[in-house]
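A single protein chain has been omitted; all remaining protein chains appear in their positions.
Moving on, here comes subunit A:
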Amino acid sequence: MRQTLAAVIGLEIHAQINSKSKLFSGASTEYGSSPNSCVSYFDAALPGTLPVLNKYCVKAVVKTALAFGCHVNKVSTFDRKHYFYADMPAGYQITQYRKPIAVGGEIDYIIYVRGRHKKALFHKARLHQIQLEQDSGKSLHDAVNNRSLVDLNRAGIGLMEIVTKPDFTNGEQAAAFVREVQQTLRLINTCTGKMEQGALRVDANVSVHIPGEPYGVRTEVKNLNSLKAVQQAIDYEVERQKNLVLNGVKVENETMSFDTTNRCTVPMRDKERLQDYRFMAEPNLPPIVLQEGHSTSPHMLSIEEIRAQLPELRPLTVQRLLGYGLSAEHVGILMELGLHSTLIEMLSLSSSEPETVSKSMYGFLYDNVLKLAGDLKITEEDLLRKVLVKDLVELWSAVFSGQITLLSSRAAFKKCCKKRDKKSFSLLLNAVMTLSYNRIEPSDAIRGLQSYLHSVM
């Protein structure tokens, strides 16, 4: 019976747009500002204030929609969604309900964790829609004094809500998908993707059923703010619902939150029955109008002009890397860690054919970067930001031609990365190349390097 029950999962991803000012006001969106210091009269819902739409936010959501293959509506409208909560001072959120800016679309993603999977799996999930809306403020709960402290700095920041179809069956798929969305948003530069800052937050709708039968009653697990939480919360909730069904207990339609310490889902305190949001057309905002071809007005952006600004998108990069002879598993790792662009740049700087050296470069990058990033406790991407790709190619070719060992390249790499700026890396690299011309022990290389440094500095 347990085996026959299948989970059905859909996601709502809230991505904060990385604009300087808010969606409808000129207040700053700077993360970590002093409480209530980035609040305009409009954000505080003072009577008589009106929304003025941010061009950057419209551009960002169109860019995102195009990157995910959505159909972009040339006319889209705003609606009010009413609810009463202290962090939403107007008593409603301006969102897009009847006619969102984008519908449809699908996203390819790869599931591969070394050690857990034998093979990389290529998946696809469909999108339902993307809508533009306001973020809410933040409440801090002061349990001692029985009150909420409200900070409206976040209130009114532009959000893209990316709603998927119920295309996932477990937490691992959902987490891999969110990672793909995060990487794409960073690539096209519409959202920082920083989950630890709340710039990307996920709600998961979870239900279980016997395949072929109608979907079960679903619960919504809200505000998942790390990839780990996405995976763990969903897996826990699926098991919880399966146990209920197996024991003949009905699953209740409720809102849950995820307790990261005890790794379990718990019902939220104000358990609402079916909420009545009393949607109505937003009377203070005309529709967003987009143009297909050349833009004839600064207030009507061109879809084609925005499309032309998109960089090479990740699915194409995957195909390119596979074409260079790398395995699906290697490509999966490169795409996950964000090492792919460095590898491609290295290939373009090297005079050798990509097919003949791609595997060697992959090994060089993987062994050095992954290990060093771990040692230095920084992300792989941050580590790569410290070095020039042309230096990497030089170092790699010294290894490839047998001049130095992979091990001494790592020692050199490590020493060099501790130097912050790119210029000194080149200098140090030269020193290493000169000193470790023949294969020597890394400790010798470092000693040599130190004496060299003494002589030049």
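The working rule: contacts are C-beta pairs under 8 Å (C-beta built on N, C-alpha and C of every residue); 3 or more make two chains touch, one makes a residue touch a chain; residues count from 1.
Note that in this section contacts and distances are computed from a predicted model.
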Protein that the absent chain corresponds to, by UniProt name, given "ER membrane protein complex subunit 2", "Exosome complex component RRP4", "DNA-directed RNA polymerase III subunit RPC9" or "Glutamyl-tRNA(Gln) amidotransferase subunit C, mitochondrial": "Glutamyl-tRNA(Gln) amidotransferase subunit C, mitochondrial"
Contact with the hidden chain (one of A:His299, A:Arg385 or A:Arg447): A:His299
Residue, one of A:Asn146, A:Ser351 or A:Ser401, that touches the chain absent here: A:Asn146
Identified contact with the non-displayed chain, of A:Ser34, A:Asn247, A:Ser351 or A:Ser401: A:Ser34
Missing-partner contacts on subunit A, residue numbers: 19-21, 25-28, 34-41, 43-44, 46, 50, 52-58, 77, 84-86, 98, 139-143, 146-152, 269-270, 276, 278, 281-289, 297-301
